[in-house]
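One structure, as structure tokens, below. Some questions next.
Of the protein chains in this complex, all but one are displayed in their positions.
A, B and C label the chains in the order they appear, each numbered from 1.
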């Protein structure tokens, strides 16, 4: 799966699905165009050929129907993995997600767990036309009963997807479209635990808290800051629910300053939760308020304007600069 | 509409709809059971009789269809007011809301504004069975392009609903089910502006920030605190989007301590946004972190357990006590 | 032949193959008039034991509805959606299923759930406000009572499909399962109903959809719900078989549904059955039906009460005498008494259960919240109760 140029995120996800299909006959994939086409991003490339069109099922074009069918399959004991074609096209399935997927275990006192994985390509930066670049993580993170994870590295693409499929919880697995074609040298093979954040770069002066598509941007910002003598720590949350308070708070306490970076609209976004809970838990360690660098509070713009919307290095460094260094 | 016992929230909303229907022939109501039945909460009682079954239209049972039909009506120049029967039953319309209602003005460069009002009874505390007590405000508040308002008083029930219907923006109008039968002495008649919070009770020691169904609880908490010598200010946000930073920040700066109270699940809820933005803007006035008292991060419980879920006076006072008075 | 294959006819003449083959429409269209047994010659050919069994279950079901409605009026249940007038559908739905089959009920289908073997108070746990689902869905092969309309139809298709997948790998493993989804006339307007039927048709899943067309979705009459000739006419649009039956004619519903279940089980595809019936009670104990329907209409339907129709036939055919009726009535009273007793015994749920089943393992966030609740409860237990207004107690 990995060439000289390394393994791409798409390949890592593909390998994770293949390994899961091989190891567990209960794993079934379903979604739009995941069979012969291999998915519009080719994440399921070759899987119908290897496992048959039953285990890699091209469904009718109806997202609530797809997720509702997966719920029924899971009730019978299967382990469905659903592909939603794009973020905004998961919205028709919102009722099935919020009222059934998230609640079934709880409403049946644990008797009907739903080990369903819902893969959703999300976010912008790929020149997509409207409805193809939404960041919808806050909707899911706010819905109790769901786990919500998002890889930012190729290794985590493999590891978190394996963990999601193996999990007895329903997991919303958000795939950063922008990182589909990023690549790493070593083919990933290890399962990554759900619920653990990881420090991607140590730093002493301030901490960037981020996830998914914004991790590379934060690492570039840290690089740039370092050139100017500021050492920024960078934390990759990986799992939005459950949230790893321990790792996050330790990283923030160590620097006393923090900026949250994500690409979805800021208002009532995931960054608000991160900022609020870090402040609740680390208030007396903070030399400055936790700031947020996020997408704008507007509908996602057309491709020629999206660079103004996405958090970039400059905006991150601006926020870091506003962390009141004079104190 | 108002008897000796005063005007109820239901009556105020009913009057607002009646006045809007009378004043503007373009106003049309549509929803499930809003005609002969007058809505399951009777908010549209008598309106089909007065304005005909066309302007108070009983629709087929299909929420996406209802909202999508309203979008089309608004495109032709009408001013539809949609009733969703319960919070969780608005989820099937989520795609229409997020991908069309919220975006139509923007994607057409202002040429197709959608003056649609979407009334959604929300929240718990009325002994409803599952799916009848969700607090869904965070989903809407996080979706750019929507205004999101919620009355906590009978007068605002009238005033904000009139403003919502008159607005050229799509407005999600969240009606606190728990307050439907609360009543006030004077029949409301004035339009309340969207986007303005209001201080419901002055106070010097700490500020409670709340909205909708939690306002009366906060006022009772302030009462109780006052008996023990602590004066709590209480701010009723009324409008979640647009957010009244000015009023809120002034109230928080005046006390240096704040607790946000709402009934939806806390994680990535509206309270996170409030806490985060207040902290960003008032950090150096804060003697303690902004705390949150919210619903639990679990699916809404069955009626016999819901009092454990809902923020109550005790939990609010506990949070106030944790605001580090020793400083 | 894979399990996805279905009976097809050649494609549309003159079109290359990408658009076909397509099915023949005629066999999918429903009968012109609802199937009836009672009052027809067919009635004489039905097994008398089946008729008596149906009758007994109708009587018990009616009494269950009455008692539950009373309990709701008295405040022991938060609410109760009675199926009085629809008992023939409820009972038949459960009777045609094997133990290994699955039922997907709505909030109104309490009798069907009870007929699967669930204890009355466990059926009513949702309405008691005690827990969201009072029974083990796997044990009774019965999904939780579904409140979000039509959503359960998708689950039924998925489960039926999964069973076929398992059956393909393990033919003798008891996986020749049929899923029966119950739905109301109003529910057929929801997008999820459409998507379920689309998937059922394409997957050729062994699923039966029973639409209990009781003429109303709360207050909205069928004429404002759908302009279709009959709801059974929707089936052809999904390539599945449509059937129309008199839902107040218990042996007719039993026969049509039984045939539908065997049709599905044998791999011949899903079936949509529309049963024309009427709810004689209000939508729920909280509803005021006089706002939207006349007493004349209700009386006209009372004359077609499924219990009356069946009792009249049994009496006429000499299959039921006063003693037989008395025995059945006594059993019904016993059921009602046991319901009252169970309610009196009812416990309060343990608040710690709030956190037990949100996830497979509680998150650290939930552990914190559970600990905080436990501390509050311990506090309350140790301090003397202060007089609280009901509103404050709630808040």
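The working rule: a residue touches a chain if its C-beta (ideal position, glycine included) is under 8 Å from a C-beta of that chain, and two chains touch if they have at least 3 such contacts.
What you see is a predicted model; the values in this text were computed from it and never measured.
Contacts of the undisplayed chain with visible chains (whole complex): A, B, C. Considering the whole complex, the residue from C:189, C:212 or C:284 that touches the absent chain is C:189.
From the options A:26, A:58 or A:137, the residue with contact to the chain not on display is A:58. Here one chain is not drawn; of A:25, A:187, A:202 or A:312, the residue touching it is A:312. Note on the undisplayed chain: of the listed residues A:72, A:92 or A:144, the one touching it is A:92. Touching residues on subunit C toward the chain that is not drawn are 6, 12-25, 28-29, 33-34, 189-195, 198, 201-202, 204, 213, 215-216, 221-230, 233-240, 246, 269, 276, 278, 293, 297, 300-301, 304. Listed by residue number, the positions of subunit B touching the unshown chain are 25, 28, 54, 59-60, 62, 64-65, 67-78, 80, 92, 95-96, 99-100, 103-113, 144-145, 147, 167-169, 195, 241-243, 245-246.
Even with one chain removed from view, subunit A keeps its contact list with that chain: residues 32-33, 35-38, 40, 58-65, 88-89, 91-92, 125, 127-132, 216-217, 220, 267, 296-299, 301-315, 318.
Just so we're on the same page, only the chains that are shown with their structure count from here on.
Distance from the centre of subunit C peaks at A, each centre being the average of the chain's Cα atoms. Once the centre of each chain is set as its mean CA position, subunit A and subunit C turn out to be 39 Å apart.
Centre-to-centre spacing of subunit B and subunit C amounts to 35 Å, using the average Cα coordinate of each chain. Spacing of subunit A relative to subunit B, judged by their CA centroids, is 30 angstrom.
Contacts with at least two other chains are made by residues 131-132, 148, 191-192, 353, 358, 363, 365 of subunit C. The set of subunit B residues that touch two or more partner chains comprises 64, 88, 91-92, 130-131, 267, 296-299.
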